[in-house]
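Here's a structure for you.
One protein chain is absent from this view; the other protein chains keep their places.
And then chain A:
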Amino acid sequence: MRHRTVLDSAEISRAISRIAHEVIESNKGAQGLVILGIPTRGVPLARRLAEKIAQIEPDADADAITGSLDITMYRDDLRRGKLRSPEPTRIPPTGIDGRTVVLVDDVLFSGRTIRAALDALADIGRPDAVRLAVLVDRGHRSLPIRADHVGKNLPTAIDERVSVTVAEIDGEDAVTISAPEAA
């Protein structure tokens, strides 16, 4: 396997800053925003995004708008795949009804995770709008889903692996791409 680092810590930080500005711009402020990370690595990314938003818009409180949304129970491959344990779902006390929910995930690939997340959201409440922010969009969608805010568009081959590490979980921030050795 050949590994190549696509984004380093500083670049990830800049990407999140830009996404924070984009989210505020399209929402015309921070009012009514709820930032939900999809476990595992979407959760710390959502946290950072909310903190950036709170820096830019001082009336926003990062703690009050951040949460996590577990999609384990809504996966379409639950019966087949390995034994999965649900991760926490934590919705801010204000709820999501009538709000603008920004879903945050690390990598957008087939789109199946996001489909499951939309189903999970519908069981929790009725947001005004749902936006999708991802750190990396690697293409190869199987469903008609696209991201509103993308840290980096990364054209990949289907057999390459994109992995995101974050300091909160893995000790360092990086996006790497690994390709199998040519035979």
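Quick note on the criterion: a contact is a pair of C-beta atoms (placed from the backbone, for glycine too) under 8 Å apart; a residue touches a chain by one contact, two chains touch by 3 or more; residues count from 1.
Everything below uses one rule, namely that contacts and distances are computed from a predicted model.
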{"item": "Chain not present in the shown complex, as UniProt names it (candidates \"ABC-2 type transport system ATP-binding protein\", \"SigE family RNA polymerase sigma factor\", \"Aspartate carbamoyltransferase\" or \"Sulfate ABC transporter permease subunit CysW\")", "value": "\"Aspartate carbamoyltransferase\""}
{"item": "Omitted-chain contact residue, chosen from A:D70, A:D105, A:D137 or A:D173", "value": "A:D70"}
{"item": "Sole residue of A:R2, A:H21 or A:R84 that reaches the chain not shown, by the stated touch rule", "value": "A:R84"}
{"item": "Absent-chain interface as seen on chain A, which is shown", "value": "70, 73-74, 78-89, 119, 122-125"}
